[in-house]
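Only a portion of the chains appears, each positioned as in the full assembly.
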Amino acid sequence: MPQMMNAFVMPEVGKTAVTQKPIPEPGPEEAVVRTTAALICTSDVHTVKGALPVAPGVTLGHEAVGVVHALGSAVEGFTEGQRVAVNAVTPCFRCEYCQSGFTSQCGGPLGGYRYTAQVDGNMAEYFVVPAAKGNLAPIPDELSDEKAAYCCDMLSTGFMGAEHARIGLGETVAVFAQGPVGLSATIGANLLGAGRVIAVESRPERQELARRFGADDVVDFTHGDAVEQIMDLTGGVGVDAAIEAFGFPQTFEACVRVTKAGGRVSNIGYHGENPEPLTLPLDAFGLGMADKSIHTGLCPGGNTRMARLFQLLLSGRVDPTPMTTHRFGFDDIETAFSMMQDKTDGIVKPLITFA
Amino acid sequence: MPQMMNAFVMPEVGKTAVTQKPIPEPGPEEAVVRTTAALICTSDVHTVKGALPVAPGVTLGHEAVGVVHALGSAVEGFTEGQRVAVNAVTPCFRCEYCQSGFTSQCGGPLGGYRYTAQVDGNMAEYFVVPAAKGNLAPIPDELSDEKAAYCCDMLSTGFMGAEHARIGLGETVAVFAQGPVGLSATIGANLLGAGRVIAVESRPERQELARRFGADDVVDFTHGDAVEQIMDLTGGVGVDAAIEAFGFPQTFEACVRVTKAGGRVSNIGYHGENPEPLTLPLDAFGLGMADKSIHTGLCPGGNTRMARLFQLLLSGRVDPTPMTTHRFGFDDIETAFSMMQDKTDGIVKPLITFA
């Protein structure tokens, strides 16, 4: 009889539960990790609302760290007991999309996002890691589980938003919405040479975090049209790049509006909640001739990416932990998830620790 | 009293006329060119329909070649009588946008497009060339006026469409619409390493030109949905890049639909005729996470660009003249323009020669 573990699952749309599942065993190229800490992502809230067609009873979660529990027969270079993090995206690295440099699209659109979407997620006491050679990221001794966990999705996605914005040294960047991914984009814009970062956010505690993470200006859209405020702040010229971290057509359109000719819109918002198409207003889009460009993407995975993110944390250049507003044991996962659903008590990111 | 010349003008929206204007004189950094040949562009048709707010009586035209008639006091390196072409876009090269590499956005959105939009166009016996040092492009002796004229807009714009598509060697590219700019994009996709070019077009004579210019497949959207046909041709996978050379929201959306994850949409269509915004369907756009990108731009100008285009013609790698379906003297400019408005007699591109 297999040994059992606890897993936080979605029995059906709109429901969650903690249930028992067998501890998984690794295939030849896989590993199994025993979870020590995890973060809850708003994507899981979307999933439970029904945004993603998933198998009933699938385990939720995709931001977890732990220790190597078992290694597949073909996996070399790791040892059981080693501390590791695993990115939310776990590519095969070998398909056409991976070879073309789009590892997040492994096998097809969004295909690198396996946890919950295709297989059991990792808000559980144990989880499987595909293509372990490329996806197991050893955590340096000096790095806490908490910090490492931020690399699994938040920092990798937010920084990608800034990378896709192709920021020139000293350029001005607007970041729409300062949830954990938007905050990470604010950090990322600073890491990549922005001369000015304008954050759009209305909640005071997130405005405060935005400033702490390097925003020069904070625009509160409850105090007036965000586009107008940004145009005013930039002398009517607009920004060089805008990062969409909210996931709504209006915000996306605002990004197009605030960028100057030659500007870049970088999308990291998840547009799965609102069924309307995104729109590009003709005037702001320069009739399709203003040298504006739009870039999209999904959390870059792989342990090489993870190692570089770890280095940014280790050296003290980045510290995302001020985003951790709440801490729970895995026993309280349902309370934590419920708070993320309702965004109560100023919650930004809750850390879940496993006994 | 100034010497007078004939100019083809737009007295008001919906009207055209040939009228007399003074032969212009160059400012210190300008030149004046005596026109020898020109091409009519469908953009001018749009302008006459009222798509662009222009001064009443403005001269039309932006694809002209000629000989240097007069040089401003500060212009060195050219001689009167020298054969030259001038791109539709004439940047200053020195403003913020030009220094940032967006010379077509000189001074602001679409600002490098001066002829007709800001100053008199060049469908006239003489015309002014701003920033002559960078905008007068000497025509090599071996190159005909006709070939050189294609570099002023058609080839430069169409090739930009292919450049912005960032085609990897051997990749598959779809080009929507095979008017002169779309045909130029088809040539361009071949010049830049495409392994397969799928052209979308319904008119037989343009389909024929598309094949002649290197299209491997021609999709006729009157025989079924173009998106479906392209998906079928690519085994359900889609293309690496799609070039929009039509200027309609449906075509733009089709470009998003036919590109695979990681694909690029490159817009060269003029979206000034249709007031509806462009839309990005969420599924095809991968909820904003499929690593798709969208690129836009406006005809790249400058005599360095022109010299490189000339070299492609001189060496025989490119010959756009099969697009010249009709030839007229400037005396017949109104007939020619009327045919372009109605697209009669299978017209693709009419060449206008000046006595």
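Here the chain labels run A and B in written order, and each chain numbers its own residues starting at 1.
The rule we apply is simple: a contact is a pair of C-beta atoms (placed from the backbone, for glycine too) under 8 Å apart; a residue touches a chain by one contact, two chains touch by 3 or more.
Bear in mind the structure is a predicted one, so any value in this text is a computation, not a measurement.
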Copy count for the complete homomeric assembly [2 present here]: 4
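The definition used in the following text is that only the chains that are shown with their structure count from here on.
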Gap in Å, rounded to a whole number, between the CA centres of subunit B and subunit A: 41
Subunit B contact footprint on subunit A (complex, rising order): 97, 100-102, 104-105, 108-111, 168, 244, 247, 252, 260-262, 267-272, 275-282, 285-298
